[in-house]
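One protein chain omitted, others in place.
Read from first to last, the chains carry the letters A and B; within each, the first residue is number 1.
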Amino acid sequence: MRKHSSGFYIGIVVTLILGFGLVTLLALLFRTDVGEGASGVVKATITGPNTATLNLATYPDSQVCHADAGAQEVAWVTYCAGDNSAFEQIQLPPNSLITVNIKQYDSGTTLVNDYFAQVRGTTATLDGKPFSNISDVASISKNTPGHTFSADPGHTFTIQSAPNSTYPIFVSVPLIGVDSNAPANVNINGNMYPTPNIISFQFRTGPAGTVYLWHCYDPCGDTQYARNPPFGFSGPMWTLGYMAGTIAVTNY
Amino acid sequence: MSEANIEGNTGAPTPVGQEPHHFRRVMVSWIVISVVGIVIWLLLAPLILPQGASNLDTADDFTMVVFTVLAIPVAAFVFVFLGYSLIFFRTKDRPTEDAVPLKPRPGIQIGWLGITGVLCLFLFIWGMIAYYQETSAAPNANTLIVRVTAQQWYWSFDFPQYGTSSQSQVIELPVNRPVQFIVTSEDVLHGFAIRAMGVRVDANPGEMTTTPVVTPTVLGNYTVNCVELCGLLHSYMWESVNVVDQSSFNSWITSQGGHP
Partner (left out) sequence: MSQEAIAANTAEVGRPTLRQQMFPSVISGVVVGAIGAAVLSIIVNAVTQGANQDATVAALYVGWVFFFFAGIGAYNDVLKWGFARREPTHAEEMDLAGKGRGLWRYFRWTTDHKVVGMQYLATALFLFFVGSMGAFMIRLEQSRPGAVFFPPSTYNTIVGMHGIIMIVASVIMISGPFGNFVVPIMIGARDMAFPRLNALSYWLLFVDIPIIITTLFLGGFQTGWTGYAPLAVQELTPGMMAYCFFIIIFAISTTVGAMNIITTVLVLRTRGMTFGRLPIMVWGVIFSVLLSLAAFPFFMLSQIMVVMDRIFQTSFFEGAYGGNNWVYQHLFWFFGHPEVYVILLPALAIAAEVAAVFARKGIFGRRMMIGSLATISILSAIVWGHHLYFSGSNNPLDAPFMLDTELISIPTGVFFLAIIGTVWRGRIWVTVPMLFVIGLLINFVVGGITGIYLADLPTDEILHGGMFVTAHFHYTLVGTAVFGFFAGVYFWFPKMVGKRLNPFLGQLHFWLFMVGFNGTFLSLFYAGLIGEPRWSANVAPPFAVPNTIASLFAILIAASVFVMVYNVIITLRSGETAVANEWGGKTLEWMVPTPVPLENFVGELPVVTSTPYDYGTPEPHPSDVEGRLEEDLRLQPQTLPQAQAEG
């Protein structure tokens, strides 16, 4: 083999360093985003050695917790944390009974898949009254005159596991919609919404280090894209921080 | 004459009787390596291939073993000829003479076409027979029917014969009982696949597609995965499948709200 100058070999090393540096730079750039999604973490409030409470809200638009997003995103339905901040990831303490309270401000839309009409993996209450299916809502309405519910859910809150999970969790609760004629008489940060429905349920977490997903399975929102086949699980439905996100069971 | 081709660029030809029998050497090496390779494969195959959990998967695994047994000599042929040529016909640097062209022998080319043709036809016929054996069974009264609805990004399962659906990401199937999956999608294409049971079919919106009738044969835990890219959480779509005995299955059905 012909002898090369030491500069030649140094050049190889420098090129490799620069090349891997470029790869690292690109990885960091891509990590931050390709244009969509909100970030943020909401942690369940620890109320005891093995209990915690998580408060969330669903809104018909993003004025409350994504007010600084683009013109299109601001019109999207979204989940917000109980304190009206944006979040993509929920953190829960391990080995705990989690109580979830969701304030549902949005009106109802018919489910595409009836599977999600049923409360699964838990028992749930609507404004304090137990229900296990959206068909139960009719009887609840009669018992509380003056406060009507939509026959359809506004959203679902569905927790599912990642493949081969060591501690699988599956919880799905249809979040009953507000009647579409209800007056908008609640002021949240200057935005007017109808009185919310409060849906609550509980479930248990397992060991720390497990990861889950939360996702809504009731497509709604923008009528042009979401309600027509292929059922627009697009827009907020596939944007982390709006209608989809992650759950991390971790110590904090 | 062929010595002149060999490394060293020596001008002096070797006496004809001492010329190495390249072709003979290569053929012997090829046979030895093929046999060794096939033996190694047959020993390793049970370790490499995941254990088949259904009649279909076991049959497919067997096909893979047979095809690999055929493939080993084919691959070895190329590798041995190539390796031998690189060792014995290589020049150290730029050659000063051309090589002598091989005498054209139509027999080699026709024989090659013939052998590869026969191999191809064998693979095709084996595949056809194997596949139609596996998929010809029609569902009967004993077949468990499972309806699968795919949607971004969740599999939901209905058991219409029992009037219930899955309550979580776990379903159970009774062992040794034929089952057929009828699959559809609510939105885009998904791919319904249970690797261990050797079934897969796409879930199409607006269509019902079916897997062949498959019989789980081994108790255990397996997974359903989505094998057709369907958007954001495609790689999170899964379902756990427990293959259990019939009585455990009945209890499970009852626990899900059905009537066994």
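In this text, contacts are C-beta pairs under 8 Å (C-beta built on N, C-alpha and C of every residue); 3 or more make two chains touch, one makes a residue touch a chain.
For clarity, every value in this text was computed on a predicted model and none was experimentally measured.
Considering the whole complex, the residue from B:33, B:233 or B:253 that touches the absent chain is B:233.
On the side of chain A, touch with the chain left out of the figure occurs at residues 1-2, 4, 8, 11-12, 15-16, 18-20, 22-23, 26-27, 30-31, 33-37, 162-164, 211, 222, 224-225, 228-235, 238-240.
As for the chain not pictured, it touches chain B at residues 2, 5, 22, 48-50, 56-57, 59-61, 63-64, 67, 71, 74-75, 78-79, 81-82, 85-86, 89-91, 93-102, 104, 108-109, 112-113, 116-117, 119-121, 123-124, 126-128, 130-131, 134-135, 183, 187-189, 191, 193, 195-196, 198-207, 209-210, 223, 225-236, 238.
Just so it is clear, only the chains that are shown with their structure count from here on.
The distance from the centre of chain A to the centre of chain B, each centre being the mean of the chain's C-alpha atoms, comes to 39 Å. Of all the residues in chain A, the ones that touch chain B in their complex are 112-113, 115, 120-121, 158, 160-164, 168, 170, 213, 215, 217, 229-231, 233, 237-238, 240, 244.
Chain contact summary for the complex, chain B toward chain A: residues 149, 151-154, 156, 165, 167-170, 186-188, 205-206, 223, 225, 231-233, 235-236, 238, 240.
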